[in-house]
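As you look at this complex, bear in mind that one protein chain is not there, while each of the others sits in place.
== chain A ==
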Amino acid sequence: MVSDRSERLKLNVGGEIFETTASTIQSTCPDSLLAALSAPTSHGSNPVFIDRDPEIFSVILNLLRTGRLPANSSGAFSKQELLDEALYYGVESLLRSAMLPPPLQGFDASLVSTVSPATDGVPSAFTANAGDASLWIAHGGQISVYDWSLSHAVTVRTHLTDVTSICRVWAEAAAIGSGSASGLHFYDLSSGRYVGSTHWTDPEDPRIHKSRVAAVADSPGGVFASFDCLHRENSVLQIDKSTLQVAAVIGQQSGSSAKTAVPEKLRWVGDNGLLVGSAVQRGVFGCSGYIRIWDPRSRTIVWETSEPGSGRSSRFGDALADVDVDGSTLFKVCSKSGDLGMADLRKLGEDPWVYVSDENPGAWSADEGDRSGGYSVVHCYRKQVLAARGGALEVWSSVEGKASGDVIRRRNFVDKEEDSKRGMISKIEAGGDRLFVSREYVEGVEVWESSNSSSMIEL
């Protein structure tokens, strides 16, 4: 850090002289306002004068020097002040990487905040975007957008009275469906404009009209949405993103039994070009449901399973609770035991499941699972599997075995007992190293993060 004189640079910010080097500024944010001001031609012998607050500039300058935000800056300045100032100097990308949480470790996460929309605060659906770490919450017919810093960016009022599924289809566009109105609708959230709608109708089949959307998934080749008619006839449609027209009807079925009910969850597996759909019905006697995998190009079913079913895969009274995909591995959680079932999407056969259980003595007992009505929601994020049982949140993490390189999976609680009393978990989704959790009839979306700072109570 000892630099020669020629590189040195003086800045007069609001009357206070700061001295730094051109390389500090040029190397971190070459296109910023600061970099332009520090170019050799732009100043003579006098320091460049910037008419801004010097105290907040010292925070920005330290960010440029170290890549970190001073630990006490959040106490001295509000998040918005820092953002505004970083925007002024053109260093918001650096501020963003300094403010985003460290990699999410489910076994070491804590509740940091709750994002609550101002009106109709109970979320009916939400989606977290890994790319820009933003959060879109659907609540009472509105969609609220929160940016990477979880600051409220905009709220868009839609024509729907409730939005029960939401999916990001372009950077700023959402595909939304409602449980009380037909069709899949597209909104541009940056302008707040309605873009268009897609309906599933069949002129030759009068039963197919007023079909409602149950699940949406995005893929480069189009949007997939599962539609459910009033007569329970259902299907997955592939919708062209540019024309918003139906490109293909995949897997139409009658909906007369649990095995043919509408898929409530759709997952696009980019690596394999496959679409995974699942539906689970919860009743007094446990869960019953199916997993079905389609190849959208041939519109055929590649593989399917239903539980409880016959064959070795059925575990008595312990059917699947929910399914998710990570990479090319299919994960399911058993409704009663909470055991984790894994299947390789490339090697699916009659019984592809490998089951893992973990008797973490401090964490869990099977009786509890029985009483609370079993597991319900599963979400995968970066090789971690998050599972909800009632109001409790658990995570399966893998740890490398000792010499042989085998992988041991361990189950841990993410939350504390008092957290689980806030209500049944209705949805889990992670994005941008944050874990978002919504609970039934509870306002707001909880934000869980891992942290390098200890949580300490001073006495």
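Methods note: contacts are C-beta pairs under 8 Å (C-beta built on N, C-alpha and C of every residue); 3 or more make two chains touch, one makes a residue touch a chain; residues count from 1.
One rule holds for everything that comes next: contacts and distances are computed from a predicted model.
Peer 1: One chain of this complex is missing from the view, so tell me which of "CTLH domain-containing protein", "BTB/POZ domain-containing protein At5g41330", "Trafficking protein particle complex subunit" or "pantothenate kinase" is its UniProt name.
Peer 2: "BTB/POZ domain-containing protein At5g41330"
Peer 1: Check the options A:10, A:52 or A:96 and report the residue that touches the missing chain.
Peer 2: A:10
Peer 1: Where does chain A touch the missing chain, residue by residue?
Peer 2: 1-5, 8, 10, 17-21, 24, 58, 61-62, 65-66, 68, 70-72, 105, 107-110, 358-363, 397, 399-403, 408, 410, 412-417, 450-459
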